[in-house]
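Missing here is one protein chain; the remaining ones are kept as they sit in the complex.
By written order: A and B. Residues from 1 in each chain.
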Amino acid sequence: MTTSSSSPSPLAGQTATAAALEVDDLHVVYTVRGIDRAVLRGVSFSVAPGEAFGLVGESGCGKSTTAYAALRYLPRNGKIVSGTVTVAGRDVTSMSTSELQSFRASEASMVYQDPAQAMNPTLKVGKQVIESFTLLGQSRHEAAKSAMEALRKVRIADPARVMDRYPFQLSGGMQQRVVIAMALACNPKLLVLDEPTTGLDATVEAEVLDLVRVLRQETDAAVLLIAHNLGIIRSLCDRVGVMYAGKIVEEGPSGEVFDDPQHPYTVGLLRSLPRRGVRKTEQALSTIPGILPLIGSDLPTCVFVDRCPLADEICRTEVPPMVPVGVNGDRYTRCHHSDRVVEVDEIKPGVDITVLAPSDTKPDVLELSHVSKTFKQRNLAVPALVDVELGLAEGETLGIVGESGSGKSTLAKTMLGIESADDGGVVSLDGRAVAPATGGRSAEDKRSMQMVFQNPDSALNRAWSVRRILMRSVQKLTGIKGEEANKRVETLATHLRLTPRHLDLKPRQLSGGLKQRVAIARAFAGDPKIVVCDEPTSALDVSVQAAILNLLADLQSEQRTSYVFITHDMGVVRYLADRIAVMYLGRIQEIGPTDDVFHGPNHPYTEALLSAIPSVDGEEKVRIRLDGEIPSPANPPSGCVFHPRCPRVMIGICDVTEPPLAEVSPGHAMRCHIPVEQLIELQRKPA
Amino acid sequence: MSFTDQPSGTGMPPTIATETVMAPVAPDASPSERKQARRENWRLIRKRPAFILGCAIVFVWVVCAILGNRITPHHPLDFRGPINVSPSWDYLFGTDKTGRDVLSRVMAGARDVLKIAPLAAIIGVVCGVIVGMFMGYLGGVLDLVASRIVESFLALPTVLIGLLAITTLGNSSWVVIGVIATLFTPIVARTVRSAVLAERDLDYVTSAKLRGEGKLFIMFREILPNVTGPIIVELTVRIGYAVFTVATLSFLGAGPPPPSPDWGAQVSDNYNSIVAGFWWTTFFPALAIASLVIAANLIADSVQSVVEAS
Partner (left out) sequence: MRRFILQRLASIVVTLWLLATIVFLLVNVLPGDVGRQILGPFAPQVEVDAFNTRLGTDKPLLEQYFQSIKRIFTLDFGDSYQSGTSVLDIILPALGRSGKLALLAFVITIPISIAAGIYAARRQDKFADRVVVNAGLASSSIPEFVTAALLLSVFAVHWKLGKAFANPPAGTSLFGQLEYLLLPALAMVFAYFGYIARMTRAGVISALMSDYTRTATMKGLSSNQVMRRHILRNALAPTITVISVQIGYLIGGIIGVEKVFNYAGLGSTMLSAVGAKDIPVLQGAVLLVGIVYMFSTLLADLLIAYLNPRVRLEVTR
């Protein structure tokens, strides 16, 4: 007999002061074609005034729904079935429309994921910010003054100018600041942030997070932060709730939960992240078997039971109890077997791969020499790539890191021939120069270099079955036909752990992880020497990402394929890559073996980039803040393109001449005027 | 220009709001589950009342067109009956000023419309798909030039051109079909072009190029299967418009000559008698025209909802 999952707020009575946000046994459903599908299955937590609470989880866990439910903003087919949401003592779930309106205007605010879309494109920014104040009853004149003040508070240097602009004229970081300013206008008791920095560049993201941290100190608003990036949660939130399939499975102080997880899911989640600088050669990443449940599926009493290594009968029939963890009474986990958590997960061995250095008899598998790419836009020449030189050995993984405008996508396309390099640039495979455009390359060349794309939804033809997708690639790339081709397709599928059943499905019937496997299988159809991976796991959930990364590492070790791995995730690149190249505005700023790049000394840009990454492990970092925005590639600064933002700029040199890419230690090169000894000194970590 | 443009907004918080109107299929579904989902989709469209009504009406007229004189209560051209009788049991739709049974004439008139309109629409759509595909995928100068030509065709009012064409080329079904098909091609091309543009930059196309696929393969084996949705919608809408235009043209005198039971011609012959009180001779053919166009649009609307949801 299953007991009802109603439960009081676990830490009720904990705080003497009234909680700013209290969610009590919230059940939310979406009605799809007449059937109610459960999205939140009894979520309870509370946030004290001034506290920051993070909700973390993968897709479909319901964290966004919880955030919106806190302000009672559900889609047309969503409804709160039971449970309450109380903000500063007021019951949001039973408010009338007008009460809700005034509540949203003065007590609670929200910051959203895509700031560009969040503002009305046809109204000037100023008008929209002023609106937030007139809603509080201020006159137009007062509101205009308040608006200027609000923009100044979010560290916008020239508020008058920004107010006169339209949203599309502002950069992403600036847009998000404006949205934050609007949210703080009413001095809310509750501030909800839903993935506020997803989609922003790493350095911009760090700025926004810094801002939020500072602003928190200036108000006593309770903050509810939704994110899938655990590093952000840790760096910003006091407490965290881990969500899975509409329930909170573990809750507690963020540092403790991440350092010492107690729920099997949290354990699996944290172990699937490449943490603490672990490399692919040391261990494989942990994966959680099974797949994430669809929103609204029917689940047994413990929502995690189908994927849990500790599961047994009791988990299916009885609701797992809330087990307190530790002595402070501020942590708990929902598990029948919390005492056996240590059994979860063993460390799996890493891959064995030795990269041979290039020699005269065995040239680099891929070499780029003086490769540039300039786009012509309406009379402007936009240099997307400038004088790139790099080499890739057999079996090696070269990671390419950079923010928007860095040229990393253009680099991938130029290597493959989707874009043609400018005259004078040479792309060579195995020492032979190949045609700049794919069309001019031989079948053999096409076969040796393939690509895995970022978004598996658009990378696979929706109208084709998986079998056809793979078959066509096999036929076209290898020339094999008929029964032999069929066999090869099946071998490929097995290699990538796709079952024969999968072969007959269409892409839309597969999950993200499976789709990406098909995409990888397709790239490997012709036994390529080089696979260019363009952010292959960015669109995937963390646990799925781990499986794909393991797969890529295994394939590399078996086939001795070389990878060009483009990503913005430093943890992933550190795990997978043997060498790393850091790009900024179309130029390689630093390139070297992974350990050297992460250890230092670094180019000032790399330094700032590394300091911007919020760490899941709570490492202390010196934050290097970069002023200004990433310049447009059409208008690169003079001399060293990084100089306007460089905290270590030397005026007179850096703004005049562009530094060459020079070696600072064997295999490690940088484009910087500062002598490396000085960099070592300047970047020495405080003892 | 589809009647039935529906918005596609960026979703509100959770995606399930805009998610499946169709049967959701779990990932890792078996082939039988997948087939069941496909069947469910068709079942869902069959359940929509708009679709059922539309198909029913079309079915009735198709039967009339095929069987023609064999099922009419009286012969459509038989003018030996009583003149100007209002609707009664013998003559359900009444008789006209020359004693012909209106019901029979309306039933027989279905053939004239259904001979011309669907054919014109289909030819227009096929040509439009080819032109639109080339414009959308190849782009460049071809697209620029073709777009200008398309725009100038769009400035031509179908009915006027039809009249001009009839005058210079003579009054035959093929002229009407030709005019309609020619004027529909740019409209369809425009729709197909935008659908193709949306597909062209997707990664599966890039992947095809990396395999060395030729342009024609990419256009017609990779991209085309993904744009069939809008094409089918466009086809059904065009058929509606074609019926509309054919009726209008024949009303204006450009259709088959008397004593043809063509609907537009019937309205044209008889609207002057309305003033004298003989409304049925105009009303029923007019109703027939309206019913067929509405039916086509109902079907188009249902198809569009299904296409959008998948």
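Basically, contacts are C-beta pairs under 8 Å (C-beta built on N, C-alpha and C of every residue); 3 or more make two chains touch, one makes a residue touch a chain.
On a predicted model such as this, the values are computed, not experimentally measured, just so you know.
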For the chain not depicted, the shown chains it touches: A, B
Of B:Cys55, B:Leu92, B:Val126 or B:Leu156, the residue in touch with the unshown chain: B:Leu156
Footprint left on subunit B by the chain that the document does not show: 1, 3-13, 18, 50, 148-149, 151-161, 163-169, 240, 244-245, 247-248, 251-254, 267-268, 271, 274-275, 277, 279, 282-283, 286, 289-290, 293-294, 296-298, 301
Contacts of subunit A with the absent chain, listed as residue ranges: 71, 73, 76, 98, 101-106, 109-110, 112, 114, 117-123, 131-132, 135, 166, 168-169, 179, 182, 377-378, 380
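As a working rule, only the chains that are shown with their structure count from here on.
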Averaged-CA centre spacing for the pair subunit B and subunit A, given as whole angstrom: 47
Subunit B - residues contacting subunit A, complex: 10-14, 16-17, 19-21, 24-31, 34, 202-204, 206-207, 209-213, 222, 225-226
Residues of subunit A defined as touching subunit B within the complex: 30, 32-33, 37, 39, 64-65, 68, 73-78, 117, 291, 294-297, 416-418, 438-439, 443, 446, 450-451, 453-455, 458-464, 472-473, 476-477, 501-502, 504-506, 508-511, 514, 522
